[in-house]
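Accompanying notes for the structure given below.
Excluded from the complex is one protein chain; the other protein chains are retained at their positions.
Moving on, here comes chain A:
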Amino acid sequence: MQKLGEFKLPPFFNYPPYFTLQPVRETREKQVQLWKDLILDFSRNQKIFLISLEEDFPLFSNPSIERSLSHEAKVVFLSALVTDGRAEWMDKGHKKCLILWMRIQDWADYILRFVRENALEDGVMTVEDIRSGFETRGTELAGIDRGVLMRALKLLEQKGKAVIFKGSSADDEGVKFSA
């Protein structure tokens, strides 16, 4: 089985037509579906939140069969993710794409569950703690993109489950969760 880092690649990754944008509608739909799933799976596995089209993304080429996706194909597949609400374009030129392998809502739920399971209500954590602190090691929260985290926290704030406030240092913010 081929691997890309820790990630197991599916067999069809070696199928050359997989890397050519298919013109026939039905075939294209199938191809797009497979790519959407693969991008999300890979991003989740590698904790990737941002795909830049100006840089090489390892998933988009397969050196063993000497094939890579064209720029057009990359845009098609990422746009499909955007339509599904699983990704967002960060710029007008569609060069950078935020990958939401977990939706913001899902992140909010995850954070809340984490807080409950670790009895962290009424405690205060800095945002940076959540991202890289001891408590979150081994969880999905470790290494989460800061922008994504803030949006999830803001969602919780709107629901009254958390309060965000400016912290002691100029850069950081703190969060207080309520039960």
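Everything that follows uses one rule, which is that a contact is a pair of C-beta atoms (placed from the backbone, for glycine too) under 8 Å apart; a residue touches a chain by one contact, two chains touch by 3 or more; residues count from 1.
Simple rule for what comes next: contacts and distances are computed from a predicted model.
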Task: Protein that the absent chain corresponds to, by UniProt name, given "serine C-palmitoyltransferase", "Sodium channel epithelial 1 subunit gamma", "WD repeat domain 43" or "Vacuolar protein-sorting-associated protein 36" - done: "Vacuolar protein-sorting-associated protein 36"
Task: Residue among A:14, A:46, A:79 or A:132 touching the omitted chain - done: A:14
Task: Omitted-chain contact residue, chosen from A:34, A:76 or A:104 - done: A:34
Open item on the list: Just checking the interface: what residues of chain A touch the absent partner chain?
Closed with: 1, 8, 10-12, 14-17, 19-20, 22-24, 26-27, 30-31, 33-34, 37-38, 66-67
